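Missing here: one protein chain of the complex. Every other protein chain is in place.
For reference, chains read A and B in written order, and residue numbers begin at 1 within each chain.
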Amino acid sequence: MSILNVFNSPTTFALATCVMADRRRINGPPGGTRPAIYATSLPSIKDADRARRQRQPSELRKIFLKTGLIPSASGSSYLEFEPSASLAAARANPKSLIPPSSALKLACTVHGPKPLPRSVAFSPNIVLTTHVKYAPFAARKRKGHIRDASERDLGVHLETALRGAIIAERWPKSGLDITITIIEAEDDRWWGDAPDSHDASWGMMNVLAGCINAASAAIADAHIDCLDLVSGGVAALVTDNDGGAPQLMLDTDPAEHRSIVSACVVGYMPARDEITALWLKGGTSKAALDEQDGRSGHEALVDGAVDAARGAHMVLGEAVKESMERALGQTT
Amino acid sequence: MAAQQKASSASQTPHLSPAELSYLYTSLSLPQNPIRPDGRSPTQFRPLTAEPDILPGTNGSARIGFADGTQAVVGVKAEVEKTVLSADTLDASNLSQQQGDFAAQEGRDGREGAGSAAVAGHGSWVQVSIEIPGFRDDDALPVFLSEMMRESLVGSVAGGNDSSDEMAGGLKGRLVINKRWHWRLYIDSQGEEDPFFDDDWAVAEHLYPRGTTNSTVKLSSSVPQVRPPITLLVISVGENTIFDPSREEIAVADAVLAISVARDGGDKNLKLLSIRTIDPPSRLTQPAVPNSENVNALGATAPTEDVAVLNPATGEEEVPGVWRPRRGGVKRSVIAQMVKTVLKKGGVGEEVLEGLEGVEVE
Partner (left out) sequence: MASATGAASHPVPPSLSLPPSQFARLQPHAYLLAHLSPPAASNQPSIRANGRASSQFRVTSANAGSLTHTNGSAVVRMGDTTSVCGVRAEILRTEDIASWSVSRTSNEASNKRRRLAELNEKPNEEDEDTAADDEEDRAHIEDLNLLVPNLSLSTGCAPGFTPGAPPSALAQSLSHQLLSLLHSTRLVRADDLRIWYQPPSLGPEELERHNDDEQMDVDPNPSGGVEDHKNREIKGFWVLYIDVMIISLAGNPFDAAWASVLAALRDTKLPRSWWDVDSEMILCSDNVSEASKLSLRGLPVASSFCVFEADAAAGWRAVVIPDAEEQKARSQKKGSQQRWILADPDGYEENLGQERICLVVDKEKGGKGKTVVLKMEKHGGWTVDTDDLRQLVDISARRWDEMKRILDQC
């Protein structure tokens, strides 16, 4: 049976793509469409116009985080990153239709705790379900309506990050649904760059950090007991000039860097100094660290991500305080 | 709905009673020399047999089996696919490159655009699917596993060794045929017989190297043998770091990490490719009740001295011998320790790679 499957897999994949044209949605032209291809009139525009990081290596982007915007949910939050300098400039004075970078925007809802359906086996702990979906217009490339592998992967990462923080045994036989809709995602690299050897879905890591922060605020808004507000942070080793050693930067926007060598995202609980989720990608051996710095590259990277998470934790605290004040105002 | 989506790592945990969990945890967390149920040392792997090239219809295949009967079959198939230039990388310069054929005919500009979008390859050209009996293919675990495999495969050998041109771009770079065509790699893995996620995992991850090596050898035979990456499953219990855990051992782990490493170019050093935390199933276990709180046992037994002590590894107050589900995360120092054990010279990573290199691939 297994052997058959090995042979079949390419065909089954082709079949799956055919089935995707489902009748429950309105489909576009059957012949398929293609995204617009821009013939940039001035080839020299490339390097002069490229987005550059204006922040200090350890300076974080501002985060806008608001809870309780979706009243039908037991907890909700909306998170938005401050647009990068280049994006803000492009918005204020639009020249090109191609955006230089993008700023994360996402909405998170928490439904529950609610009783599990009868068909589900007994669970002594709360059963967490995480669901991350990009809006079709969220990224530079149009996303499908059905979750792809990267979106499912994000959901699993998010679940790992949150489950460590939620005190699960306080709600036996209950379920908690966390749904995140990503309205605008981060780029994986600057749009004008060809994918290089270090190319990976770096933008996903920023999205995950945003998801962790938003979900954490929404869970607090739903009054679910947690050990601490778990917060997400990203750090990366980047090379901005050719031949230089990779530098450690916090809260990197991949569109602002020439090449990201490796990046790391953590879910972190400051009160206990513990990491609930860690996702590190890329080689860290060539990091440029101080001579006396005894840490190896990956340790420095994790520490950087933790620092970024600490920064996000302060924003989280504010948002949750606001949520509590609103809750108190309603009851009195 | 929650029923199907619950299929995370937790649903594959064996049903151990709190007492069993506690017993396992205590023996595994013994300082210095943990006692594993099968008597291995913390860094010892289960004996393993590997057999490459078992499926004639594939471009590369292998079967891996552990002594305990767990096995997995992996097939790699390569297909030629037309390269579609995506809008986000295309601009005037790429365009001129795409028109390379025209240009060459006209004799104006016949140069090949090296190091450009088409040459660098794309991560999505490698497709990994993992099938584990009892799971649907869109459940969290297979998705997560295959993404992790793909990530380390695609990211492997990338960068670092610019000396050999062939290797630029890593695996995905080697999938490029020319500007218009590339290979698409399908990697399918099947767990069989005893499909516990950890075992299957370890198996699969050993297998991947085999499969990939086969296919890459065929793709570009001029390339000197490059070792594909390996992913090691590492758990921490108490203060101990344990490799190649069985599923019972995973059930009590404080932290589970999947660490991918590869050889760094020509030298013998190991290079870290990725680390991922995996939700430890111990977070979802049933707690035990200490005697002092047990209503049924009140008066029946002599009052015991159940004194809660602070577990240094978890930072939680615990009564020794009474199982509590794990809570919270893992300390940074623990992660650093786990990575160090893998990466250090003569460490576990090197040992495993050497062992794998012994498997014959013609």
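In the analysis below, a contact is a pair of C-beta atoms (placed from the backbone, for glycine too) under 8 Å apart; a residue touches a chain by one contact, two chains touch by 3 or more.
Keep in mind the model is a prediction, meaning the values are calculated, not measured.
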Which of these, A:160, A:179 or A:284, touches the one chain of the complex that we don't see?
A:179
Since one chain has been left out of the picture, which residues of subunit A touch it in the full complex?
22, 24-41, 69-73, 76, 87, 94-99, 101-103, 105, 107-111, 114, 131, 133, 135-140, 142, 145, 147, 177-181, 183-185, 330
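The criterion applied here is as follows: only the chains that are shown with their structure count from here on.
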Residue ranges of subunit A in contact with subunit B within the complex
2-3, 5-7, 9-10, 13, 34-41, 43, 46, 116-117, 119-121, 123-125, 127, 129, 140-141, 149-150, 152-153, 155-157, 159-160, 163-165, 167-169, 175, 177, 191-201, 227, 230, 261, 264, 267-269, 272-286, 296-299, 302-303, 306
In the complex, the residues of subunit B that touch subunit A are 1-3, 5-6, 8, 55, 57-58, 61, 73, 75, 77, 79, 85-95, 115-117, 120-123, 127, 129, 131, 138, 140, 143-144, 146-147, 151, 154-155, 158-160, 168-170, 173, 186, 188, 190, 192, 257, 264, 269, 271-279, 283-287, 315, 325, 327-332, 335-336, 339-340
